[in-house]
Structure formats: structure tokens, C-alpha cells
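Yeah, one chain of the complex is gone here, protein chain that is, but the others are all in their spots.
Residue numbering begins at 1 within each chain, and the chains themselves are lettered A and B in the order written.
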Amino acid sequence: MSEAQGYQKPELVCPAGTPAALRAAVDAGADAVYCGLQNATNARNFPGLNFTPAELDQSLAYAHARNAKVLLAVNTFPPAGKFEMWGEAIDRAAKLGVDAVIVADMGVADYAARTHPNLRLHLSVQAGASSPEAIRYYCEEFGIKRVVLPRMLTVAEIAELHRQIPCEIEAFVFGNIGMMAEGRCSLTNYVTGLSTNMDGICSPAADVHYEEDAERNLTTRLGEYVIDRFACGESAGYTTICKGRYLCGAQTGGYYAFEEPVSLNLSALLPDLMRAGVTALKIEGRQRSRAYVKSVVSAFRKAVDDIMAGRDAAFASLLALTEGRRETEGAFPSKRWR
Amino acid sequence: MQSQTSEITLGPVLFNWNPENWRDFYFRIADEAPVETVYLGEVICFKRAPLFEPQFEAVASRLKAAGKTVVFSTLAEVMSKHERRLVESICAEPTALVEANDGSALLQLRGRPHHAGPYINVYNERTLAVLARGGTCNICLPPEMPAAAIGALCPEAAKLGVTLEVQVFGRLPLALSARCYHARAHGRTKDSCQFICENDPDGMPLRTLEDKPFLTVNGVQTMSHDYLNLIGELADLQAMGVSRFRLSPHSCDMVEVATIFRAVLDRGIDTAEAAARLDALKVGAPFSNGFYYGKAGHSWDRPRPH
Partner (left out) sequence: MSASSRARATPTPLQSLLQNAPSLLLAPVPLAVLQPLFTRIATHVAQSRPELFARLGPHAGKRFLIDPIDLPFVLVLTPDATRPSLTAHRRHERPIHDAGIAGTFFNLLDMIDGSLDGDALFFSRDLRVSGDTEAVVALRNALDDFEGSALDSVVGSFGLLSGPAALALSGLRAVRGK
């Protein structure tokens, strides 16, 4: 029986870039949906994406009527002189009654904790808190209730961490696998002048250029730098610097210096994560379509329910949705990934 | 707001130098470089720390004897038991002045005076105030901070008695990862790296598929190819209220670099002459200052004569 096996039923936390995607996630069985406002206060500040205050209000009603929570990501770092917009986002979240705010910046966390003491705070992966001491710091300073862990820990390390921190753990189980420590990457800003931390943008589309030649070889570029070249028919990935192919003295020809275009998929490790004391399982992809949300959320909903019922989790293939059409368990199974 | 005296500081050596060269470098800094504060300690990889351990005491003593303030820097990326133990051992020294580079060090240093390093995300007034109430007395800002934000932060820092420090020379630290890219380039993992990073005293260059120089790999850290150079912006930074100017060490003549920056702070030479002398160092990469102007970090506006 699953209880005897020590499983704790996890919350399935799902992405939504638009109200339609939020409804798709709720309908597919999300326990909670996370989203952002249409500005730099969140880390997916992409064109055409995210929620107006009115849309957030309506979406909250939709989710709450179906027993799903809504979490608002206010997880970027306001530069001095522009704090107001972040403060307004926090105020709005409190006023509309979101179930929790996901914060990264210490100043934003402090503002939320002092201005709205009843507002539940989750620590974003963008805060990069990866040790018990760092997590305790945020818990003690701001009353953080849950930490979203960086995608760099093994399952064994997560279990160990669980015993040493006073808050819940949320762990990524599917989606884009950022190679650089979140909240500590200025690569995009170095190339484009837009900051992932301050503007909420990674690889801005305005600076992404695709060039396909007559043989259908695809060159992808961010600003003036070539990020990758794909032969005709070769699966492609996002035009992000950490997924690019480069030259270096130790290699002959272009190689993936950081990581190949690949997506995280921990479906096979779900039982281990659930035993490790993870409270919430997070699916990445606010920038993806509602078709993606529906497929991925449905698959994980079924798998979690199967495990809780003591059945083997039969997993639908999600390979078609993955970057480079390849999957990895990343850092989670062992330290060899590092 | 120019009440504080301006200091040149030397950031921690970020690369895996030969331990004897490392020691000799600091001895020469102690003897010859016009820097007031020197940051010492391994920031990038816990595996390197034991390599410098035998020289550490001698280096710290020599720097102190030369009248330098020594600040001990902690690791930027802290996760494993080894990494946590290393941070703990530095923070456990009650009389040492420590620069925190992650949240775990902040927890351990809370309540006593300490520095916050450029790997702590201090972007705004409110974050600065949070740190100040925990004992932070000096903050080295993230290198991507544009001038507008630095200027907006200065009054709050002055109000709370926190000094602000800005990196003005050397490759830009751009990203950190749990994975070692030096090891990966050589078909190894972080555990089996055999210290391959020791062959690259200024990091391992990465070029694009068009053979254009782009980034620099330093173990788990990714840096810029070009060298940050804010020689032309020193006066502006001073006027805003920034009082410490950090040079990030490279294998080029850092005594000369420090001398040039000091001379500009003292109005001993003008920026045009200083820029020409920095060019003459031939660091092997272009200079950049784009972040300061809120533009792409790699871009470069040549200093206008002051």
C-alpha cells in the first residue's frame, strides 16, 4: 500500500502563460497553477504572454471554484529606483487573494512579509537557495513556507535537505532544464542588454534570428552570436546560450559546452521524490502552449494518482514536447551529471 | 556624497593558479600594489581550496603586514557537504572579516559586520536594508547593475552606513552552474576533473561556430571573453557615492592595473592616458563597459577624455 511505502501525496504545480492555459491546467488535474503579470515582475516576461489583473482575478475564480490554487510568480529582482512595480504586484496578489506569491528578491520578500503578513510566500528557484543554511536564512528573515529547489540536487540530497529545513520543498519534475544556477545568470544581458534578473527575460525573441539555407541547415543566432547550427532534419532546441554549440581548444569541432538541447523528465523518479519528502512537484513551461500544458499535466496527474493508489505509474510519452526531442533526469539520479 | 575616501580593492583570484604563482602574486601585491583591501579565498570550486591552504597563512600575514585589509571570500555556489563545510570554516573564525557570496554565509555571518559579494543579488534599496540590518557593511554590486540603478542605490547605502563597491576591471562573472564545464570540455566530470582548469590561468576560451570569441569557462563559472574596464566611469561612480573599486585578478600585470586606476582616482593622470596604458597591457581580449550603460554587456564605449 502506498501509505505503508511512505508516500506523501504531492501537490502538482503547473504552468500557465495565458488564462486559457490556466483553465487547461486546472481541467487536466493541476492542484495549483502558477502564473505571472504582464511585466518585468516575473521571470517569463515574454511577448503576448501572462495575465492582466482582470484576467488574474477571473482565473482565480475559475481555479478556486475547482479546488485548485493559484500562485503568482513575482520572482525577478527590482533594480533600485524601480521597486514600486514589484510592490504593486505583491499588493495586487494580496488583494486578489492568490494562494501564495513566489518571490526571489530579498527586498521583495521583505516587503511582502512586512506589508502582508498573512500572504503565503514561496521562495522561487531564482533565489538560488541550494543549501539548508541558505534556505533557513530565507525562512527566518521572511517567513518563507516553501522553497522551490534548484535543478541541481540529487534525490538523495533532497531527502537529506528535507530533514534540515523548516519549510516545504517543491521540486521540478518536467520541462526546460536551465544549466546555469537560476537568478545568477547574466548571459542574456551580456549579449542583448536585457537582464534575466531585472527584466525577466532569457533569450529575448527580438534578438533571436533563424537562418535556414537551401539545404535546410538551420543557424540560430542571439544578437550577433551564433548559438547553434542544426543539419537538415536534426532536432532543434531553444536559442539559449547555455544550450549552444561552441568551439574550444580541447574539442574538435562544435560541441555543447554546457548542455545539449534536452528537457527534464523525472517521471521514472516520481516515487523516489515522493518518498524524499517533496511536498510539491513542479512542471516548467509558462512559455509553452495550452496543448503542452494539457498533455504534460494529464500525464503527471495520472502518474501521481497511480502511485498513490499503489499501482505502477504508466507514463504517456512526452518526448514529442521536449527540447531537442530528448529527455534527461539531469542532476537528480547521481552526482556524475556535474 | 564624496565624503568617503576612494579605495582600490583586489577581488579574489577566480582561477586555479599554480599555488606558488598564487603566493608570489599576492606577495607582489602586498609589496607593490596601491590597493587598500584584498579579498582572499576560493570562490569557485571547493576542490581547489586545499591546494592553496599551505600558502594561505603566509599570504594573509604578508598582506596584513603591508597594511592591507584582508577580507576572506566564501564560495559562490554552496550545496554539497564539502562546500558547506568550507563556508562554515571561514565564517567560524570570529575575528575575520568575511565576504559572503551565498545565502548560507549570510546566515552564519548575520549579527556581525561582514561584506556581501557580487554573487549576492543586491539590486535595490530594500534588499540593501535587509542586509544592513544583518550586519552587512560593504556590498560589491552584481556586475550587470546599470549606472541608473547604482545611482539610485547610493543614497540608501549612505543612509545606512554601507559602503558600495563596483567591479571596474577584469572578466565579468556571468553565470554559475552545478556542473563543471572545464571538466566537461575534457570529457570528465566534476568528481573526476583532475584539476584540468589549472592549465587556463585566465579561463578557457569558448568561440562561436563562426570562430568569434565569446565566453570564458572557469570551472563551474562562465565569464565574459572581454575584460570589463570602467576607467572612464570612475569619476561618475565616485560622484554617485561609490567608494570602492574592485579589480578582478588576471595573469596580466595587476600591479600596473592597480597603479593606473589609483592614478585616475587621484586625478594624477587623465582617462585618455590611463586608457592608453591599459591598452598597452595587451590582455588578449577587448574591453567592455556595456552593463554600466544598460546595454549589452559586451559592448564598449571608449572613454571620453575627462
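Of note:
Definition applied: a contact is a pair of C-beta atoms (placed from the backbone, for glycine too) under 8 Å apart; a residue touches a chain by one contact, two chains touch by 3 or more.
This is a predicted model, so every value here is computed, not measured.
Listed by label, the shown chains that the missing chain touches in the whole complex are A.
Here the missing chain is touched by one residue of A:34, A:225, A:292 or A:332, and it is A:292. Considering the full assembly, A:321 is the residue among A:14, A:106, A:257 or A:321 that touches the omitted chain.
Contact residues of chain A toward the unshown chain are 17-21, 46-49, 52, 204-206, 208-210, 212, 216, 218, 230, 232-238, 261, 287-292, 295, 320-325.
The rule we apply is simple: only the chains that are shown with their structure count from here on.
With centres set at the average Cα position, the gap from chain A to chain B is 30 Å.
Touching chain B in their complex are the following residues of chain A: 77-83, 104-108, 110-111, 127-138, 140-141, 150, 152-153, 157, 179-181, 183-187, 189-193, 195, 197-198, 223-229, 241-242, 244-251, 254-255, 257-259, 331, 335-338. Every residue of chain B that touches chain A in the complex is listed here, in rising order: 76-80, 83-84, 87, 102-108, 110, 119, 121-131, 134, 142-146, 148-153, 156, 172, 174-181, 184-186, 189-191, 204-212, 214-215, 217, 222, 224, 290-291, 294-299.
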